[in-house]
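Here's a structure for you.
Here the complex is missing one protein chain, while the rest keep their positions.
First chain written, first letter: the chains are A and B, and each begins at residue 1.
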Amino acid sequence: MSELTATPPQNEADPAAPAGSRRLRPPVLVWISGAVAAAILVLVTVGVWIAPYDPMHQDLMNTAAGPGNGHLLGTDSLGRDVLALLMSGAHNAVIGPLVIALGAVLFGTTLGMMAGWYGGLLDTLLCRWADLMYALPGLLVVVVVVGVIDGGYWLAVCVLLVLSLPTAFRMTRSVAAAQARLPYVEAARTLGLPAGRIIFRHILPNIMPTVLATFLLDFVGALIGLSGLSFLGLGAPAGTPDWGSLLQDGQSMLTVNPWVSLAPGLLLVLTATSITLLGDWMYDRFTEEGAHR
Amino acid sequence: MSPAAATDGPLLSVRDLEVRTAAGRTLVHKASFDLKAGEVLGIVGESGSGKTLTARALVQALPEGVVADGDIDFDGTKILQSSARDLRPLRGSRFAMVLQDPFTALNPLQTVHEHIRESLDPKFRAGRVTARAEVERRLAEVGLAKEVADRYPFQLSGGMRQRVVIAAALARDPQLLIADEPTTALDASTQAQVLDLLRTLQRERGMALILITHDLRVAFSVSDSIMVMYSGTVLEHAPASSMSAAPRHPYSLGLLLAEPSVTHYQDTLSFIPGQVPAADTVTSRCAFADRCRWSTPSCTDKAPPLADITRVEDAARHTSACVRIAEIGAQMDDAMRSHAARPGIAPTPTTGAPLLQVTDLGKTYRSNSLLGRRTQTTVLKGVSFTLARGESLGLLGETGSGKTTTARCILGLTAATAGSIELDGVDITDYRRLRGEQRAQVRGKVQVVFQDPYASLNPSLTVGAALSEALSAGAGNERAPSSLEELLGLVGLSSSYAVRKPSALSGGERQRVAIARSLAVGPELLICDEPVAALDVSVQAQVLELLRDIRSRFKTSMLFITHDLSVARQMTDRTLVLRGGEVVEAGPTAQLLDAPEHAYTQSLVAAVSGHAPVTARSDR
Partner (left out) sequence: MIAVFVLKRIGAGVVLLLVLSFLVFSLLSLSPGTPLQALLGTRTASPELIDSLNVRYHLNDPFVVQYGRWLGDVVRLDLGSSISVQGGTAVGDILGERLALTAELALYALLLVLTVGLPLGMAAGIRRGRRLDRAVSLGATMAISAPAFVMAIVLLYIFGVALKWFPVYGTGTGFTERVSHLTLPAVTLATVLSAVLIRQTRAAMMNVMSQDYVAFARLRGLSPRRILVRYALRNASLPVITSLGLILVSLLSSTLFIEQVFSLPGIGTLLLQAVTNTDVPVVQGTVLILGAAVILINLAVDLLSLVVDPRVRLVAKEGA
């Protein structure tokens, strides 16, 4: 509805405006989300060291056993400890998405700021490209590309990165373009400041919340996508502990030890929900569009 | 004024109205007033005065998180004690409200017909034919053709939308209409028409009207009585005639004097120093004391009551919240008299060599529509003018006249599609063609001050950081100030402002910082794009005085873009009137405003309320 909104020159301050929309997401949930995210990060870095067993140790006398007997979540079809697999699998589950989100934000933000700042043909071309990419069913594309080339984990990461670019691009482009039209940026242009200085010193700090929120949301998308690929057998290489492949292995053991599937699944949901909540909260709290939602 | 004004007992009676945030912060303090049937009350105040909250409390339409307390009696209904369910049948049929912005007040997915039909009394709403006829009658009443009924809001101009809003609000013939800044978002000529319409409708129907406005001239042109609010409290409530002739509160006087005159040049623009305090901080004292030249300790001892000071010459009850009014009344009358008797003489412009030469400037936007069809919009056509060194030239026009586009072309923020611009002998039509060094030189010569003080400063940089950056951009120019302190001093700010962020500044202070930033490179031409349009009246004059001071001190040439005739009168030597991207009239400002030749300029001048009707020069 933006084309209809005129800015009235005299506007009495509305003291209640900022409060209303923000009450609905209790900060308690945000704190919990932060704690979960931190815990996952710990697992990513030292999970393999603090795991109760060697995740690759096969106990063929004790396969697909339910919880108990020293195994908190039981064992998988090869007798490996599920908890140990989960803890050490965090690395594979999270590192790829981190790389994807970082790369997408880095390249997407740069392209977005360039498009928003320069406008014109560059902007039009980039936007058309983003529209086209956006219209693709991303995961299906990854399945086709990774499946056909049989490229494994890092190819999947690269393809997902490329597919995540449009989101980051679009979000930063629209806010950067909005900032570029504000008088303070135009005043900086009138002073003759170089474009790089205006973009990095004036525009970037003011769109940082959007960039961070984009990073978190991209991360969730990549986490789901990459573990999904592992679930289909196209992601993590066979033999390394990974949440997605564990989930798939466990599907055939649902009757004997459901935890092989359920535990990594719930862990995925928990991680994704926490990060989404953090991203939402950040978007609502720190960005202008969010504040008006 | 109105025929129905003589009924007994008030239609609306407000006693000790308090408006607070849910957290308990006071926003409106002890507002009390009465309104008779058929009477027009103007509530006047600057931003933060609580005028809008007061009006919204009257119809239980406060924003979320704000609560009201006190007694509001509307024709026997205790408004604040009624439930939303009880009030709904009264809405539209007994009282109605018109909002400030006609651009957002209508449902974008509904036609005008649907808007008015849904607002009608059920007995007209039912039948298709009856409803259609009634809608057309209502449209005719607000001066709209019946074809308008099938249009969607986005197909209408702002003025037409506001007429539709008024028709919808009055569709069930309420006894009271509250209009919150109904003309603020509109152009001057449309403003006058909408105000006329409101006044006519009010008289024909004998309806009571509460008009909320920041503009005293607007209030005078419509109201029977005027209530002045400041920082959440009522300071004076007087018959309109008494208020305009002899205000009985220093703040009312200050507001009247601060309004720049449209009829004559003023040597000094009077203004109220300082800024509006938060309502919560002044509940137990006179809210205006800190900015009042007559203030004594007795003013801040306790909250001064609204006392009856009705005199023989008052047409109705007159109250004032100034405890010293008996002592200082005579001095205030003197101030009014000397203000009226002092039409200053505009300084004769010291015209030097041409600094800026604009020839046949044109700008056309091309865009691709959804279905791939190209559309062209021409916003500037054949605009030519010359600006001499030391001169101040006004660009006067309404929304869409192309005045801001002209400025943006000169600043190199957008490229003209036709014509040429020359600044101090350098062709700057296309900044991209300038060599780096040349471009830097041009950037040092022309600077700009924008309208919106809130978006003019980078929220993440301190004042000091922003100004230092500007100073380093202007390093090497001998006209540029040498230090941050000097720069802040130029705009009347102490050096302690350097560490503040924009969010800690008021609108007027931000605009001062924006002006300082433009002065940092020592420009020869300063483009002022509506620099006071977003500021309160009491602050406007401060900023205008500052700009005058800069002009006389540095002999800076100015291009003054404004929609406001009085600002053009006070700030410019010569004025160009723009309309639809073309210059329709140009000439010395005084001559142009006193005796406009072009019909459009005449209509602009005539639209200024309170201004004597003008006659074309040929009639004299």
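As a convention for this text, contacts are C-beta pairs under 8 Å (C-beta built on N, C-alpha and C of every residue); 3 or more make two chains touch, one makes a residue touch a chain.
Bear in mind that the values here come from a model prediction, so they are computed numbers and not experimental data.
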Displayed partners of the chain not shown (whole complex): A, B
Touch with the omitted chain, as defined above, among A:T109, A:T172, A:N206 or A:S227: A:S227
Hidden-chain contact residue, picked from the options B:A105, B:A480, B:I550 or B:A595: B:A105
Contact residue for the chain not shown (choose from B:A96, B:I421 or B:V532): B:A96
Absent chain, residues of subunit A that touch it: 1, 20-21, 23-24, 29, 134-140, 143-145, 147-150, 220, 224, 227-228, 231-233, 247, 251, 254-255, 258, 261-262, 265-266, 268-269, 272-273, 275-277, 280, 292-293
Subunit B, residues in touch with the chain not shown (by the definition above): 59, 61, 88-93, 96-97, 99, 101, 104-110, 118-119, 152, 154-155, 165, 168-169, 171-172, 369-373, 375
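The criterion applied here is as follows: only the chains that are shown with their structure count from here on.
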Centre-of-Cα separation between subunit B and subunit A, whole angstrom: 46
Of all residues in subunit A, those that touch subunit B in their complex: 1, 3-17, 19-20, 182-193, 201-202, 205-206
Residues of subunit B defined as touching subunit A within the complex: 21-22, 25, 27, 47-49, 51-53, 63-66, 100-101, 103-104, 108, 153-154, 158, 181, 184-185, 214, 411-413, 439-440, 443-444, 446-448, 450-452, 455-461, 469-470, 473-474, 514, 517-518, 520-521, 533-534, 536
